[in-house]
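The complex appears here minus one protein chain, its other protein chains still in place.
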Amino acid sequence: MQHFFFNTDLGFTILTLAQALAVLVPLLMGVAYLTYGERKVLAAIQIRKGPNVTGPFGLMQPFADAIKMLTKETVIPADANRALFLIAPILTFALAMIAWAVIPTNNGWAVADLNVGTLYLFAISSLGVYGILIAGWASNSKYAFLGGLRSAAQMVSYEVSIGLVIVCVLLCVGSLNLNDVILAQRHVWFCIPLFPMFVVFFISALAETNRAPFDLPEGESELVAGFMVEYSSLSFGLFFLGEYANMILMSALTAILFLGGWLAPFDIAPFTWIPGPLWLIAKILCILFVFIWVRGTFPRYRYDQLMRLGWKVFLPFSLAWMVLTAGFLMATGLLPQNPGLAHTPPAIASGDTK
Amino acid sequence: MAPVINDYFPVLVFVVIAFVIALAMVGGSLLAGKQKPYPEKLSAYECGFEAFDDSRRRFDVRFYLVSILFIIFDLEVAFLFPWAVSLSRIGMFGFLSMLGFLGVLTVGFIYEWRKGALEWE
């Protein structure tokens, strides 16, 4: 049996498929219930009840929504570019799922344990612009076009500071592998020594996922729904799900880079009994709660303020902090001493599968 | 057989699954929903009147400027990645080398700041 799964082509493919589904199915459920959770939390913030009709505590609400959206008509505007119009939501949603291939859920448990896992995530997040840009252009509607352009410029602006923050973390790790990033936090989570970077990263994550208070691209009061205005039915649903999947992804990334991923907060008995994946999920839930909390609390930014914050505050600040971190590590000799080692391939990779 | 490419097989699996799910959702809604198009429904959203002209038109040049500046800083970050994972091996020389590089770019950054390229109103 062991031999079949690790040493034959078919077995390895089935194993990988099973692993991928084991990550993606809970993720999709998580996305569905995040929409429910957000409505409940927002309701609590505004002293309302939130969805409570479908099922106990409204727990069947996501399924009711899904069925409703599935049976709605897909309206494709006459002047739109049909193929691109349908590709855009598919791309947005698929990218949010593809990124999960490298997220480690326990020590060494990543479906794809890449040497360059951090770069992979950075690359995937830099592709998020396309879904929005293509949607805005393919709709051939003014609101959609304006929303798409704004959104693209916004995501691009905050991407730079995200990159600089990641470099800052990598300086303390000495490896691009995500599992190594977590292992480097055994003694202290990076959110403590790199606290300002943690804040910059979280706010940039809000901007990158187009969440309030940076949800200008879909600002209802001026752009109706921005790049999504012409979408209906499940092609709208895919944008919606993609946004929430991206939120979970950014939360997972925050947890991995700054909150020790699957590590228990203290390396002592009662904490270490709880398995790593549960810690990761708990951390992701906490960050997601803050995402929603922020939405319930802050007014929307104006576009010039948004660009100013990205280019004139975060960019110079994170660059300076990165140089300071490097200088500090150089001066104190705290740099990771043996960086950049290729990780030993796990048993799966050593078997010749092809 | 390169071990590197083995590592990427799961990525391929994820890509396939993700696109299959997404396509199934769009395809499912196309099949399940009643399609009853008529010209008014298919016209682009506007506040009640016909759109004057094509929506794809010349746009504010500052969007280009933002994306050019983004390319430059993205390249800067790309140079920082290998530096971050090899800093303790290349020592003080490598550190100063990067400081020089960043210094040159900071000059450019200050220039664009002073010229007001980062201003939006």
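Labels A and B are assigned to the chains in the order they are written; within every chain, residues are numbered from 1.
Definition applied: a contact is a pair of C-beta atoms (placed from the backbone, for glycine too) under 8 Å apart; a residue touches a chain by one contact, two chains touch by 3 or more.
By our rule, contacts and distances are computed from a predicted model.
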| item | value |
| --- | --- |
| Listed names "Biotin-dependent carboxyltransferase family protein", "Sulfurtransferase complex subunit TusB", "3-isopropylmalate dehydratase" or "NADH-quinone oxidoreductase subunit J", matching UniProt entry of the absent chain | "NADH-quinone oxidoreductase subunit J" |
| Partner chains on view for the chain not depicted | A, B |
| For chain A, the residues touching the chain missing from this view | 9, 81, 84, 114-116, 119-120, 122-123, 126-127, 129-130, 133-134, 137, 145, 149, 152, 156, 159, 175-176, 304-305, 308, 339-342, 354 |
| Contact footprint on chain B, counting only the chain that is left out | 1-5, 7-8, 54, 56-59, 61-65, 67-72, 74-76, 78-79, 81-87, 89-90, 93-94, 97-98, 100-102, 104-105, 107-109, 111-112, 115-117, 119, 121 |
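The rule is short, and it goes like this: only the chains that are shown with their structure count from here on.
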| item | value |
| --- | --- |
| Residue numbers on chain A that touch chain B, as the complex places them | 12-13, 16-17, 19-21, 24, 28, 69-80, 86, 89-90, 93-95, 97-98, 100-102, 111-115, 119-120, 126, 137, 139-145, 149, 152-153, 156-157, 159-160, 163-164, 167, 170-171, 173-176, 224, 229-230, 233-235, 237-238, 303-304, 307-308, 311-312, 315-316, 319, 322-323, 326-327, 329-330, 335-340, 345, 348-350, 352-354 |
| Residue ranges of chain B touching chain A (in the complex, touch as defined) | 1, 3-4, 6-11, 13-15, 17-19, 21-23, 25-26, 28-30, 32-37, 39, 41-46, 51, 54-56, 59, 63, 66-67, 69-70, 73-74, 77, 80-81, 83-89, 92, 95, 98-99, 102, 106, 109, 113, 118-121 |
